[in-house]
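The complex appears here without one of its protein chains, the remainder shown in place.
Up next is chain A:
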Amino acid sequence: MAWTKRLTHGAVSAVAGIAALAASGLGAGGSALAQDPIKIGEINSYTALPAFTEPYRMGWQLALEEINAAGGVDGRPLEVISKDDAGKPGDAVTAANELTQREDVALLMGTFFSHVGLAVSDYAKQREVFFLAAEPLTDALVWSKGNDYTFRLRPSVTMQAEMLAEEAAKLDATRWATVAPNYEYGTSAVEAFKEAMNRRRDDIEWVNEQWPPFGKIDAGSTVQALAQSEPDAIFNVTFGPDLTKFVREGTTRGLFQDREVVSLLTGEPEYMDPLGAETPEGWIVTGYPWDQIDTPEHNTFLEAYQAKFDDYPRLGSIVGYATMYSVAEILEKAESLETEDLIAAAEGIGVDTPLGPITYRAADHQSTLGAYVGRTAVQDGKGVMVDFGYRDGANYLPSPDEAKAMRPGS
C-alpha cells in the first residue's frame, strides 16, 4: 500500500508541476509578476528517517494548501522547494546552498537531527539567511550555539525533561536509574532530568546509568544491568528500534514490574504505535494523544488532515503544519523579504497552532510550543495516553534574561 501511495504522490506532484509550468508560461506580462510565488526552502531527512519525516511533510503540505487557498501572503502564493539531506550535515549544507543560491528562496525551514539543524543554523548565520528549525531538540540550537538568524519550533530536550521531572518528583521513588542512547541527545536529556530532579528533591539517589549505542542496544544485557541496581524508578531516553527492543526484553524479564518508568517522547505516535499491544502501561511520558485531544483548534486540524490524507496525524504532522503556518505568519508580518525584516517580524510573533497559541520569544528565538504529559495505557490492542494534560512550553523556559545570557555574544 505504502508504495502505491508514494508513487501516486510522485505522479500527482509531477503533473502539478507541469501544470504549474504551463500556467506560468501562459500568464503573461506584469500582472503575473505580482502573483509570483514566495519561495521557501525546506530541508529534512526524508530518506534517512521516513517514519518521522513523511508525516511532517504531510503536515506542511496541508498547511501550504490551506494558506494558498486563503490567498497566500499579500496576494502571493507560497511555494515550498523541498530537499533531502540524507541525515548528513554536509548534505544539508549543500541543499541549503542550492536553495539559497540557485532557487533564491526567501528563507529556510525544516531539519530533524540536532547536528543537521546546527549545521544549517551555522550556514544561515554565515550566509545571513533566515532559518526556522522545525524538529531538532538540542538546547545548543537556541542557547549555547544560538544565533540571530535561527529560530526553533519544538520544545527542547531541557524543556521536555523539566515537564517530566515535575511529575517524577511527585513519585515516592528515590533510587533512580537512567538509560539513554550514547550521543548528545541522550546525555543532555539525562543531565537535564537529573538537574531538574535534584533541584526539586534532595533525597534522590542515582544508582545506575546505561548508555547503549544508538540503534545498537544490547537489550538483554542492558535490562539485566539496570535490574541489578534495584532502582525504584527508571528514566528512559531510548526511542525507535532501541525502545522496542528495550520494552520487549524489559517486559519479559520483569524489569518494569512495580517500578515507575519516566520516558521521554514515548507517547508520540511515531514511537508508541509500533509497540502496539505491547506498549508498557503506566509510564509517564511526553507525547501527542491525537485521538483524544478535544479543542476546537485541534479538531479543525484533525478533520482537515484526515480528509486530505486518509491517515491519522503523528507529532511530526503537527510540527510540519505549525512550521508552515509560522513561516506564513512571519512573512505576513515582515515588511519585506529581506532577512533583517524577517528576523524583526519573527521576534515575539504569535502563531496559532493545533496545540494552541505559541510565541517565538525574542530573547532566545525559542517558540513556546509545549507537549502533552500523561501515562501510557493499552486500549483495544493499541498504546494510548491517559490522564494527560498539555504543558505550555512558556512555563518550562528560563526567563528571557537568563536565556539571553546563555547565548553567545551576550
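Just so we're on the same page, contacts are C-beta pairs under 8 Å (C-beta built on N, C-alpha and C of every residue); 3 or more make two chains touch, one makes a residue touch a chain; residues count from 1.
In the analysis below, contacts and distances are computed from a predicted model.
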Query - Protein name as given in UniProt for the chain not displayed, "Branched-chain amino acid transport system permease protein LivM", "Carbon-nitrogen hydrolase", "Rieske (2Fe-2S) protein" or "Sigma-70 family RNA polymerase sigma factor" - result: "Branched-chain amino acid transport system permease protein LivM"
Query raised in the report: With respect to the chain omitted from the figure, which of A:Glu42, A:Glu209 or A:Asp364 is a touching residue?
Result: A:Glu209
**Report entry** Options A:Thr174, A:Thr252 or A:Gln379, residue touching the unrepresented chain
**Finding:** A:Thr252
Report summary line: Contacting the left-out chain: of A:Ile40, A:Ile67 or A:Ala95, that is A:Ala95
Report task. Go through chain A and note every residue touching the omitted chain. Result -> 1-3, 6, 46-47, 50-51, 54, 83-84, 86, 88-91, 93-95, 97-98, 101-102, 114-115, 118-119, 121-123, 125-126, 138, 140, 145, 182-184, 187, 209-213, 215-216, 218-222, 224-225, 227-228, 240-241, 244-245, 248-249, 252-254, 273-276, 278
